[in-house]
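Quick one: the structure is below, questions incoming.
Left out: one protein chain. Kept in place: all the others.
Letters A and B name the chains as they come in the text, with residue numbers starting at 1 for each one.
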Amino acid sequence: MDSTAHSFVDNAHRALHDAKLQHSLGRFKEGFPVKRRAAVDRMPEFDALREAAREIKDHAIANLDLYLERFTERAEANGTRVHWCTDAEAARQRVLEICRDSGARTVAKGKSMIGEEIGINEFLEAEGIRPVETDLGEYIIQLRHEPPSHIIAPAVHLSKDQVADAFRSHHRDYPETRPLEEPEVMLAEARAVLRQEFLAAELGITGANMLVAETGSVVLVTNEGNGDLTQTLPRVQIVIASLEKVVPTLEDATTILRVLARSATGQDLSVYTTFTTGPRRGGDLDGPSEVHVLLLDNGRTEMLGNEFREMLRCIRCGACINHCPIYAAIGGHAYGWVYSGPMGAVLIPNLIGIEEAGNLPNASTLCGRCEEVCPMQIPLPRMLRQLRDRQYRARNSPAAVRYGLSGWAFLARRPALYRLAMSLGVGGLGRIGRLKRNGGRFRRLPFADGWTGTRDLPAPAGKTFQQMWSERGGRRQ
Amino acid sequence: MTGIALHSHDMPEHRPTVGLFVTCLVDLMRPAVGFAAVKLLEQAGCDVVVPAAQTCCGQPAYNAGDVADAKALARGVIDAFARIDYVVLPSGSCGGTIKVHYPEMFADEPAWLDRARDLARRTFELTTFLSDVMKTGPIAGRLEAATAYHDSCSGLRELGIREQPRALLSGIQGLELREMDEAEACCGFGGLFCVKYPEISEKMVDVKVDAIAATGADHLIGGDMGCLMNMAGRLQRRGLDVHVRHVAEVLAGTCADAPPIGESETSQAKTKIA
Partner (left out) sequence: MSDARETILGSIRRALDRREPADVAAAAVAARLTNPKANVIPERGRSQGTDALERFVFEAERVNATTERVADLASVPERVRAYLQAANLPAVVKVAPDPDLAAIPWDREPLLQIATGKADDHDAVSLTGSFAGVAESGTLVLLSGPESPTTLNFLPDYHVAILFVDRIVGSYEDTWARLRARAGAGVMPRVVNWITGPSRTADIEQTLLLGAHGPRRLHIILVDGASSSAETS
C-alpha cells in the first residue's frame, strides 16, 4: 500500500473538516471503550491474564527462532507447506506463484492486516487475478477503493448511506430502486453476493491471529464466519502471517484469546475461533486440498534487535486505537498507511521509515491511555518518545522545535540567567497584557499562533513566583 | 521490632522540610498557585524552602526526543533538591517526569541512577503529598461552586492521582463535585503538541469543554497549569462561563488573591457580584 503518512497534517486537516467522518467518529467513541470496560469488569482475573499473556509473548519472542522452527516442523508434518518470506515483494511473488499453480482466478480473502501491508489486492488485480474481500467492512471499503481506517473495524468511518451507495453502484444485478436504508437489508444483500463469490473462489487467503508451535496450527478469529468459509470452501488456502504471531502451546494461545476479544470488541470471545492444522485428510468430506503458510519478516527481525522489540507483543486488538483521543479526532486514514492510532504511530515509522512517517510519533500528547488499556502492556508512550529521540538525533525534528528547545535548555541550565530571562519575559508580556486591556488574556500572539489560533492565552501576572519569593524574603534552603 | 510505630515510615515524626518545585508554568503564569502551595504545606506542618537553583524539570526536552538536554536539566534538579526531606510540585505532569522518567533517563548511568531514584522517592505531587504523606484528611474551607474536576493524564496514569484531590476537596463547604463524561480523556494540551498540531488539539479540547459544559458546573478545578490554561483558553474563546482554578488555590482558600485562570480582575469582580 502506498503511504500518505508524510502529509499527515493535511490528512488530519481534511479529516477534521469531513462532517460525515466526524459523525462516524462520534458514534465510534461510545462503542468499543464502553464494551471493553464491561467485559473487563466481568472478568476479575483480567489483570492476571494480561500478565500471563505478556509473559507468553515475551518468552515466544525471546525464542522466536526456536518456535518458528518447531512450528514449521509440525505444520509440514501435517501437510502444510511453509514459505519463508523476507519482505513484501517476496510474499507477493510467492502468493502469485501459488495462484498460478492452482489456476486460481477468483480469490476469497479474509481480512488480513499483513495482506494490507504487502498490498496483495492491488498486486493480484494487476496480475489478472480477482481478490474479493469477504469481511463485510473490508468488502465495503474494497468496493470504495479505500484502505481500512481501523484494524478491526475497517469501515468504521462510513455511514450507512455511504455503504448503500457503494452497494447500488456495484451490485448491478439488483434493481436500482430497491430499498436499502436498513443495515439488515444491506447485510442480507452482501451475504448473498459474497456467498456466490465464496463458492466460485478457487483459492482463499487469510491472515492469522496466532501460530501454535506445539501443533503447527493456525489460529484465526472472526465474528462473521467469513474467515472459516474462506479457509474451508476453496481448494487451496494461503495463510499470510508475520513472524511474531507464533506462540508456544495451545494453552498459551488460549490465554491470549482470553484477553484479545475483551480488549477489542468487549466480547468474551469472538464468535468463531478456529485452529486449522493442515489440509483435508483421508475421509474428510470438505476442506482445502492444499494449505500454504507464508511466514513474513518485513521488518520484524529489525524490531527484534532494537528498542521496539516489545511492539512485537502486539496482538492487533485495537484497544489502543479505540481509546486514543487523537484517533477519535481524525480517524484512521489520516495516519496514511495500513495501521493507525498509537500502535500505528509506533509501527508505521518502524516499517516504512521515520522520514516518511515523522509526524506520527509527534502527534500524541503521551496521555498514556493506550498503554493503560493495552492487553500486552506495550509501553507505547515510551516508544513514541524513543521515535522522537531517533528523529532528534537524526536532526529530523523541525528547526523551530530544535532551536526553541535548545534555547530553553540553555537558559534552564543556568538558573540565574533563567530567572532573569523569565522575569523579563513575564514582565514584558504582563505589561502588554495590561496595556491591551483585553481582560488579561491574549486572543492572538504572533509567536504563539498555534495556541492563540484556537484558545485565549492568559497574560502572565507580571512577576514570576521566584521574584516574588525573593522579595518576600522566603527561605531558599 | 514491636517498638516501632507503624506509621513511622509514612508519616514524618519531625517537622519535615519541603522543597517546593514551583514548575515553569506556575513560576511564569500563576505565582498565586505557588503561594497557595506554600500555605497548604505550612498548614500541614512543613517548613518550606524554594531552592533558587531550580528551573525546569526537562519534560519539554524529554518529550521532544532531546534526551541530552533533558538529562542536563534533570541533573540540575537532582542537585538543587539534594538533602531536602521532600520535594513537592503543584503538578502531576512535572511530578511524573521526576518520579517516573528521571530513573528511565539514567538507566545506563549507575551513579546518577541512584540519585535519580532517591529524588524520585522523595518527590510528590502536592495533593498526594498532603493526602498520602502528611495525611491531612479533608481540608476545611469554603467555596460556593459546582465544579468539574479534570484528572490530568500524567498525574492520573503515571502517579495514580485520582482520589487524593477529591478527598482533600471534600472538606470545602459549598463545593459540589460534578464528575464529567470523558473524565479520563486528555484535554489536548500535551506541551508542544498543542502548538504543533493546533487543529487536532482544538478538537480534543472541544470534546473536553463539551463534557464540562454538560455537567452544568460553574467551576473547573485541576492540578496541572498546562491543562488548566488550555481548557480555560478554550472555555473563554467559546464564551462559556466556567471559572478555572488550580486545586491548590481552592484548598488554600486563596481564590481572592487572583482572578480565575485566564480571567482579569474586572471579570472576577463581576463574578463576585453575581
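Descriptive notes on the structure:
Here is the rule we use: contacts are C-beta pairs under 8 Å (C-beta built on N, C-alpha and C of every residue); 3 or more make two chains touch, one makes a residue touch a chain.
This one's a predicted model, so the numbers in the text were calculated from it and none came from an experiment.
Counted over the whole complex, the shown chains touched by the missing one are A.
When the full complex is taken into account, the listed residue touching the unshown chain is A:Leu295, out of A:Leu21, A:Ile151, A:Leu260 or A:Leu295.
Touch with the chain omitted from the figure is made, among A:Ser7, A:Ser159, A:Ser406 or A:Ser470, by A:Ser159. Screening A:Val107, A:Ile140, A:Ala363 or A:Val426 for touch with the missing chain picks out A:Ile140. Of the listed residues A:Asn63, A:Thr106, A:Asn396 or A:Ser470, the one in contact with the hidden chain in the full complex is A:Asn63. Contact with the undisplayed chain is limited, among A:Thr206, A:Thr274 or A:Ser340, to A:Thr274. Chain A meets the missing chain through residues 24, 27-28, 31, 43-45, 48-49, 51-52, 56, 59, 62-70, 72, 74, 78, 83-86, 90, 134-137, 140, 153-156, 158-160, 163, 183-184, 186-187, 191, 194-195, 198-199, 213-217, 223-226, 228-229, 232-233, 243, 248-252, 254-255, 257-258, 265, 267-281, 283-287, 295, 297, 301-302, 304-305, 309.
Convention: only the chains that are shown with their structure count from here on.
Of all the residues in chain A, the ones that touch chain B in their complex are 9, 12-13, 16, 325-326, 328-330, 362-369, 371-372, 382, 385-393, 397-398, 401-402, 405-406, 408-409, 411-413, 415, 418-419, 422, 425-426, 439-441, 443, 448-451, 453-458, 460-461, 463-466, 468-470, 474-477. Of all residues in chain B, those touching chain A in their complex are 22, 26-32, 34-35, 38, 47-56, 58, 60-67, 69, 72-73, 76, 80, 84, 104, 153-154, 156-158, 184-186, 188-205, 207, 229-230, 232-234, 236-237, 258-259, 261-267.
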